[in-house]
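All protein chains but one are shown at their positions in the complex.
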Amino acid sequence: MTPDLRRLLPSDSPVTLIDPDGHATGDVPDDATLLRSLGALITARRLNDQAYALVRQGRLAVYPSSHGQEACQVAAAQVLRPQDWLFPTYRDTVAATVKGVDPVEALSLLKGDWHCGYDPYEHHVAPHTTPLATQLPHAVGVAHAARLRGEPAVVMAMCGDGGTSEGDFHEALNFAAVFHAPVVFFVQNNEYAISVPLSRQTAAPSLAHKGVGYGVPGERVDGNDMAALLTVLGAAVERARAGQGPQLVEAHTYRMQAHTNADDATRYRDDAEVAAWVGRDPITRLRAYLTGRGALTAEADAEFAAAAERAAAHLRDGLNQDVEPNPEDLFAYVYSTPTTQLREQAALVADELSREVAQA
Amino acid sequence: MTPDLRRLLPSDSPVTLIDPDGHATGDVPDDATLLRSLGALITARRLNDQAYALVRQGRLAVYPSSHGQEACQVAAAQVLRPQDWLFPTYRDTVAATVKGVDPVEALSLLKGDWHCGYDPYEHHVAPHTTPLATQLPHAVGVAHAARLRGEPAVVMAMCGDGGTSEGDFHEALNFAAVFHAPVVFFVQNNEYAISVPLSRQTAAPSLAHKGVGYGVPGERVDGNDMAALLTVLGAAVERARAGQGPQLVEAHTYRMQAHTNADDATRYRDDAEVAAWVGRDPITRLRAYLTGRGALTAEADAEFAAAAERAAAHLRDGLNQDVEPNPEDLFAYVYSTPTTQLREQAALVADELSREVAQA
Amino acid sequence: MTTVAHHKLSLAQALNRALRDAMAEDPTVVMFGEDVGALGGVFRITDGLTAEFGEDRCFDTPLAESGIVGMAVGMAMNGMRPVVEMQFDAFAYPAFEQIVSHVAKMRNRTRGRVALPMVIRVPYAGGIGGVEHHCDSSEAYYAHTPGLQVVAPATPADGYALLRAAIADPDPVIFLEPKKLYWSKEEIEFPVRAPGIGTAVVRRAGTDATLIAYGPTVPVALEAAEVAAQEGRSLQVVDLRSIVPFDDETVCAAVRSTGRAVVVAESSGFAGVSAEIVARVTERCFAALAAPIRRVTGFDIPYPPPKLEHFQLPGVDRVLDAVDDLQWEES
Partner (left out) sequence: MTTVAHHKLSLAQALNRALRDAMAEDPTVVMFGEDVGALGGVFRITDGLTAEFGEDRCFDTPLAESGIVGMAVGMAMNGMRPVVEMQFDAFAYPAFEQIVSHVAKMRNRTRGRVALPMVIRVPYAGGIGGVEHHCDSSEAYYAHTPGLQVVAPATPADGYALLRAAIADPDPVIFLEPKKLYWSKEEIEFPVRAPGIGTAVVRRAGTDATLIAYGPTVPVALEAAEVAAQEGRSLQVVDLRSIVPFDDETVCAAVRSTGRAVVVAESSGFAGVSAEIVARVTERCFAALAAPIRRVTGFDIPYPPPKLEHFQLPGVDRVLDAVDDLQWEES
């Protein structure tokens, strides 16, 4: 094998630094770093479960939970600096919040108030993207613009295992490689695309092997191992920042719940399969490790739980507030200046409303 | 490296069986086979050059020549059986003719008479496709249908180096791998996509390395070595026929002429670069090999030349014939039964023509 | 001897049954797409098909719409009758190139030698509180593309009949399924006497003005006609069913009979199918028109978020306002 090829190929099995029992198997980040991550993980899980509950209470239309994938969510954001960009999918609400977005604003889309509820420039978080993989070329463009200006910004571009099959995945990786753009493509392989299992998605040895075909180094990491994720993603980000081009990272994880609350996962997978993953929970694992080292005090743990509760309460309060929908918004943002046609159409709605008021 | 990965990775350098000086460097097909190929190559070259001349004479609108790539053209078709399908691009007219299509009919598109001038079912040659890589998913579909019916048909799906960047290339390879479809993806890497050099197309070690990301074995072959092409493509076809799934073959060759006669290649490449490839001409090479073995008699060579001249004359005669364009054709094939709307529109044209005749 | 049977079916069930019956009758009919196998499709239109006909006849694909449509083209070229599902309207856009440059053009390209008997099913339009990209009315893109047939059933019976007709048709059909009508039920008599592709139907007789609707706006038009009747105005309702081919005869006869018309469509108006209807009916019926044909359509804006979508959807009041506007005083 040529050295060039060796540089591109992922390791034969996913990088793990802490095993499912909480024992270190490699060079683990320091305790302070991991404690910070544990806190974020606990809040992340709480937000996922709170959002899910809010769907049942009718405050959210739908929620694609990242329950079980929180280590990926937290790591994706924690390895970034403020100037770096995050490109999340519909499932990456939690990652967006770790990067700084208010969870209430992040859930505006799923509450039905507006498409994107936050200012993408505030925390450098692109709008959640629904059409699979279509955000990846945008990520390349943002990175390329930064690179042309000589800014040290890196872009973390997320997608799922299913998203890797779309043409835009291919085009984005190829563009990033050819233009040497500072992008980390981060695939959360959670084994399913709604009901479609990974085996129907690809026949490749791993999704990380897709990097070879673009000249992009690929790496595989245990997606439920916070330490491994921070290490692998962190290295990819700093490599990109140093001008060494894009990287592809595949995290092996599992979607513990249905695709969204609207989905019925019993139609396509067994409970036993899900149960097998419970023991690999990212939070349990990190807590076991830190507890084993005596690094996690009861106080700190209680504070993590309290912070998570505060975040959940904030989310509840925010989503329980009804924002009065304003029909003028329909016409206000289509163009910087509404066209004559849109002004006429807005007037029609205004007229309808005024007549309704008059009748009432 | 795992055995699975070894199965997928191409050799470090392109497979060559006859070197540019005509010496065998490996296990070469028998003389009879190669003589047949030499004959086809000589006709192929003659057709390319005749078509080019016909453009200058105004009989063809444009011609993307495969001059220099004839070994790829001939091999792609010669490794197939009649029931197998060929999916050519706009540059693969010659391959289509080797599979049996009348060159006059094959050039109908470029003459401007009709889009596809031949019956795709007669020789199992799909219409030449212009939108890059879009024919590749069709090839997968044809192969999958054959496989579902248990037919031993294989599909040879061609594209250029530029075409590998399109999303459809990705989707087609992935579908073929997941469905285990009997398709050989054959990339003629001729170093350019119009003016765009390979280095702007990909940063991968080779285009054949793209197979890894789909679980599709990749192989690289010297695209000017007839013996190597027959061997590598032939093996890929028979492997697919035997139910072992798709394969990706990259041929390293060179576009000796401009993209089409309408292109000005001096704007983006040096003559010296072109000159370097003259010595690697596929015909010279195969002739040197067969002559060296004493397998090519002067008689046979003369008969090859004569056959090529006959083919060229047939092409000239065919293209010098003016087909009277029939406006009724515009409306006849849009649907199996023309809609009311199309009948009205056809009547409008008929009325215009009858008035013209009346005036004349 | 055919046995007549009656079943009360929702549109979703009728479509499912049409697929099942077509697959049972013709072994070349295959169904594929995203989540159409074990899951039965996110709207359950393909429910049970894999269980009944096996993995080779109804199967999931990788997530790639261009690949799905492109593979269907190849299978149609090679003896099959593929039916593919695009999961939602906006998720058909990645397949646009395949649809416009190949699906629509293959027959013409090859002088009729290569036909593509294939159906692209698209759950479409809004009214279900869906988030962005799940509620697009995309019919104009297809209707403007020569070589495609475009149909949009509004009732379970039409859903069944048109889907059977689309699958049996030698040419490609874009089959638009109004999502918000999936759960509306109707008693269907089997065997269904099929309206062919290309025939509109007068759903309600009326003498004062004609409402022209298709797909999701047909129930709106019918409800508007009902309200208008109570107010003493008699509205005729035409359901196009097929957008391409367009049934000029039925539509123009209807408009001529009333002299006034309103087109009701959910899609944005600008350069939409509604514009075509106004243009072609006006061209053909100008002398019979007492007023310009009005349009009630979605606004020229991206489909709004759930909380605002009711402003975008043509509703009964907006339709009646348009009817009021048809220069009654002048007639």
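As written, the chains take the letters A, B and C, and residue 1 is the first residue of each chain.
We take it that a residue touches a chain if its C-beta (ideal position, glycine included) is under 8 Å from a C-beta of that chain, and two chains touch if they have at least 3 such contacts.
Only a predicted model underlies this, so the values are computations on that prediction, with no experimental measurement involved.
Put simply, the missing chain touches A, B, C once the whole complex is considered. Within the set C:Arg17, C:Arg164 or C:Arg295, the residue that contacts the chain not displayed is C:Arg295. Remark: the omitted chain is touched by one listed residue; of A:Phe175, A:Tyr192 or A:Tyr254 this is A:Phe175. Note on the undisplayed chain: of the listed residues C:Arg17, C:Arg81 or C:His133, the one touching it is C:His133. Per the touch definition above, the residue from B:Pro103, B:Pro120, B:Pro137 or B:Gly163 contacting the chain not shown is B:Gly163.
Mapped onto subunit C, the interface with the missing chain covers residues 66, 90, 93-94, 96-97, 100-101, 104-105, 108-109, 132-133, 140-141, 143-144, 146-147, 244, 246, 268, 270-276, 278-280, 282-283, 286, 289, 291-295, 299-302. Residues 114-116, 119-121, 126-127, 131, 134, 136-146, 148-149, 167-168, 170-172, 174-175, 178, 329, 332-336, 339-341 of subunit A touch the missing chain (whole complex, contact as defined above). Contact between subunit B and the unshown chain involves residues 61-62, 109-115, 130-132, 162-163, 165-168, 193-196, 200-202, 263-264, 267-268, 323, 325, 327, 329-331, 334, 339, 341-342, 345, 349, 352.
Rule of thumb we're sticking to: only the chains that are shown with their structure count from here on.
Relative to subunit A, the most remote chain by averaged C-alpha coordinates is B.
Measuring from the averaged C-alpha position of subunit A to that of subunit C gives a distance of 36 Å. Remark: subunit B and subunit C have CA centroids separated by 40 Å (rounded to whole angstrom). Counting partner chains per residue, subunit B has residues 167-168, 170-171, 174, 178 touching two or more of them.
Looking at subunit C, one finds that residues 61-62, 64, 66-67, 94 touch two or more other chains.
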